[in-house]
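With one protein chain held back, the other chains of the complex are shown just where they sit.
The chains carry the letters A and B, assigned in the order they are written, with residues numbered from 1 in each.
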Amino acid sequence: MSELIRNRLFWPVLILVGLMALNVAFTDNFLNIQVKDGHLYGSLIDILRFGAPLILVALGMTLVIATRGIDLSVGSVVAIAGALACLRISDLGDQNSVTGVLAAVGVTLALTLVLGAWNGFLVAAVGIQPIIATLILMVAGRGLAQLITDGQIVTINSSPYKLIGGGYWLTLPFSILIVVALVALTAFLTRRLALGMFIEAVGGNAEASRLSGIRSRGVLVVVYTFCALCAGIAGLMISSNVSSADGNYAGLWIELDAILAVVIGGTSLAGGRFSISGTILGALIIQTLTTTVYSIGVPPETTLLFKALVVTIVCLLQSPAFRQKVVKRRARPVAPAPAPMSEREPVTNR
Amino acid sequence: MAESAPIVRMSGIVKQFPGARALDGVDFRLLPGEVHALMGENGAGKSTLIKVLTGVHPVDEGEIELAGRPVAFSGPLAAQQAGISTVYQEVNLCGNLSVAENIFVGREPRKFGRIRWREVYRRADELLDRFDLDVDVSAPLSSCSLAVQQMVAIARAVDVEAKVLILDEPTSSLDADEVAQLFRVMRRLKEQGIAILFVSHFLDQIYEVADRITVLRNGRLVGEYLTRELPQVYLVAKMIGRELAELEKLEGKPLARTTEPLIEARDLGRAGAVNPFTLTIREGEVVGLAGLLGSGRTEIARLLFGADHAGGGSVHMGGKKVTLRSPRAAMNHKIAFCSENRREEGLVDELTVRENIVLALQADRGWSRPVSARKADELVRKYVAALNIKGDPDEPVRTLSGGNQQKVLLARWLIMEPRLLILDEPTRGIDVGAKAEIQRLVVELSDGGMAVLFISAELDEVLRLSHKVGVLRDRTLVAQLDNDDALTTDTLMGKIASGAPS
Partner (left out) sequence: MTATTLPARRFGVPRKYVPVAVTGCLFVAMFVIGGFRYESFATGQVVLNVFIDNAFLLVVAVGMTFVILSGGIDLSVGSVVALTTMVSATLMTGHGWPAWPVILLVLVMGSVLGFAMGAIIHYFEIQPFIVTLAGMFLARGLCYTIGTESISITDPVFTAFAQTRINLGPDLGISPSVLIAAVVVLVAGYVLHYTRLGRSVYAVGGNENSALLMGLPVARTKIAVYTISGFCSALGGILLSFYMLSGYGLHAVGMELDAIAAVVIGGALLTGGSGYLLGTVLGVLVLGLTQTILSFEGTLSSWWTRIFIGLLLLAFILLQRLIGVRRSLRPSGS
C-alpha cells in the first residue's frame, strides 16, 4: 500500500477518478460514447477534445521544467500562432485552398520555432534565469499578436483550417489525433531516443552532465524550441476551433494551467525526472474539473475556485515539508527521518 | 607553559553516519587566547568535528563543555548566541548589503524603531579600524575582495561577543597579502583572549599562525601537539598515515615506461588554480600526483579534461597541438575524468545506475543514436560483473554505497575505452575491499596500454601504482620523480612538506 501511495502518479490518478465518479453521479450517460454521422460523440470525447491544446502546451512545458526551467511565454505564443495563421489565411484568394492553408500553417510553425529558439538563446547562451527570460516574450508577445492582426479579431472561413481544431478524421476529432501523434513523437524522442535522458541529466545535475560530455546548452535550446512549437500547434487548434484569432484573449493563462498540469503530474519544478503520462493526467484533471463544475450544476464561474483548491491540495500532498510537518506529526511512531529523505526513497523497495 | 582552563572541551566524541563512523572517540580542547589548527586529510573528520561542536549534527556519544558547562546546541545559531561563531570558506553573509549592514543587520542601533544609519556606519568603521581595515563601509559587500568579506564575517562574529571563533578554510581563496592581513587580525583577536580554531591545508600558514595542532585521521584522534615541537615532515606523516596491513601487495614495483608520449602539457596553467606546469604522460603509464588537498592536484586534472579553461600554455597529443576547450573536446581525444566530487560533479543522483553508466557513451553518440537496450544491458552486465558493482542497475544511483557509486563512475568512463584515464581520489571514502579492487584495476588497465593520471592523498597508494610521481605543493608542481627503489613515502612527504628533497 505504501508503495502505491509513494508512486508519484497515485494522487493524480485518485483525483481524476474522483472527478470522474462525481460526473458519473451527476450526469446521465457520462461514460457513453456514441457514433453520430461517422463521428464519435460523448462527454469523455469532449474532455479530450477541449483539453487537447492544454495537453500540448503542458507537454512542451514538461520538458522545459525537467531541465529546471519554466516557460511563461507559451500563452503569448498561442496567441501569435493563431493570429499569424488566421491572417495568412484571410489574405488567401481562396480560403479553402489546401496548399494555401498548409503554407500558412508552415509559416506559423516556423515563427514559433524562432520564438522558442529566442527563449532558449536567452536561457542557454545569455544565462538569464528562465522565469525572467520567458517573461519578456510573455509581455511582448501579446503585443506582437495584436500587431499581426492589427488589433482586430481576424475571422476566417476555411474548412481545411477548421479541420485542425474542430474537424474529424477517421471518426475521431482531428485535434485528438494531433495530440496523440505529438505525444507519441515526444515519447519516441525522449524515451526511445536519448533526448529524455539528456534532459533529465541536465535538470538533475547540470555540472555532472557537462563533465559527461552532454552539450547542455544545445539541450536547453531544443527544449525551449520544442515547447514553443507545441504552444504554436495549440494556438492553431484554438483559433481553428473558433475560426478566428483574438490576440488579446487567445491562450490567456494557459501557461499557468500548463505549469499546473505538469506539477500535478508529478514533475518537480526543481527539474530532473519528468513524466509525460503524469502531465497528460494533470491536463486531463484540469479539463475534467471544468467539465465537472458544469455537470454538477455549480455556476461555471466558480471553476477557478475549484482549480485553486485542487492546486493547493495536490501541491501540499506532494510537498515533503507538508508531509513531514502535518502527516508525520499524526503518525508519531515513525522514526524521525531527515526532511529530504521522504521524497528520496526509492519508488520500489526490495 | 602555564595553561589556563580550556574554553572548549570535547571528550570521547562519536558520530556515526550511515555506512561510516565519521568520528570515533575524539578528544579535543581549545584554550582561550590560542590559535589552534585542526589538521587532517579529506574524510579525517575535521568538518564533522566542527559541525558537532556548532550543533549542526548532534553527537552520538561523548560530551561537549563550553567554559566548564556541558552544552548541546540545537544549531549554529544557538552556538553563536553562546559565543561560538563560525566563519566558513564560502562567506555566509549577504553580498547585496553594505559592509556595515553585514556587521549589524538584525541588531542595528535604533531610536524609536528607526535605524540610526550614522551610528551603524560609525561603529562599523570603528570596528574595522581595529582590524586595520580601510574599506568604505557603505559599499556593498560583494564589491569587496574575498579577504575583506572574510574579515567582515569575522568582525560580525567577534562583535556578537564571540569567545570561540572557528575559521574553516578561510585562506583557500586568498592571496599572500590577504592572508597576511587575516593573520594580523587573528593575532589581535588572540591577544584579546579569543580562542581560534583554524582549519587550513596550507602547512606554511599553520606554522606561521598556529600555537597548537590537533591531528585527526580517519575519524580518530592522532594527537595534540605544540606547533614548535612538531616539524612539518612529522605533521605530514601523522596526517597521511600508513595503511599497509589490509591491502594486498601488488606484484613488484612498477617500472618506468619507455613508450611513446601520449599527452604533453607545456606550461599549462590557470591563474588562481595551478601555476604553469609541464607534464608528460606516456602510453600505458600511471602518473601519480601527490600533494595535500588544495595543492592544485584536482586543478591539473580539470585542465587536462577541459573542465576549466587554461589561462596559458598548450597541450600536445601525438606531436600535435590540441585544444581542450570543453569536456567534449577532451572526450574526442579519448580522455576520461572521474571527479573526486562524485555527488556534485560525477553522478546524476536521480538517474538509475544503468543510465549513469551509459551517460558518457550516450553523450558521445548524441541524442539521435541511442544506445540500444541490448547493448546497454550487455555493457552494464559486463561492467557490473567486472567491477563487482553491488546494486540493482535499475535503481537510482543514490541508493548505492560510496564504493559502488565510485565504480559506477569508473564504469561510465571505461566504456569509452579512453587512452588517458584521469582518476581524482578514486579510493576516497570507500571501504578497503573496493579500494583494493580499484587499485588492481588501475594496474590492469595500464598493462593494457591505457595511460592513467592517478590522484590520491594516500602516498602508499600512489607509490604502489605509479610509474612516475608528480609532487604538488601550494599550487605548483614542484617535482617529478621516477618511481624507483630510492623513492619512499618519506621522500615524498619531505617534498610535500618543504618543496625540497629531505
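Keep in mind that, in the parts below, contacts are C-beta pairs under 8 Å (C-beta built on N, C-alpha and C of every residue); 3 or more make two chains touch, one makes a residue touch a chain.
A quick note: this is a predicted structure, and the numbers were derived from the prediction, not measured.
In the complete assembly, the contact with the undisplayed chain comes from A:Ser319, out of A:Thr99, A:Asn157 or A:Ser319. Taking the complete complex into account, B:Arg114 is the one of B:Arg69, B:Arg114 or B:Arg374 that touches the chain left out.
Only one of B:Ser138, B:Thr280, B:Ser314 or B:Thr399 touches the absent chain when the whole complex is considered: B:Ser138. Interface note for the absent chain: among A:Ile132, A:Leu185 or A:Ile296, the touching residue is A:Ile132. The missing chain lies against chain B, touching residues 76-77, 80-81, 92-97, 101, 105-106, 108, 110, 113-115, 117, 121-122, 125, 128-129, 133-140, 142-143, 145-146, 156, 173. Considering the complete assembly, chain A touches the hidden chain via residues 70, 126-129, 131-133, 135-147, 150-151, 247, 252, 256, 259-260, 263, 269, 299, 301-308, 311-312, 315-316, 319-322, 325.
Heads up, the rule we're going with is that only the chains that are shown with their structure count from here on.
Centre-to-centre separation between chain A and chain B, using Cα means, comes to 44 Å. By the touch criterion stated above, chain A contacts chain B in their complex at residues 189, 192-195, 197-198, 200-201, 204-205, 207-215, 219, 272-273, 344, 346, 350.
Only residues 305, 307, 326-328, 331, 337, 339, 344-351, 355, 359-360, 362-371, 392, 395-396, 398-399, 412 of chain B touch chain A when the two sit together in their complex.
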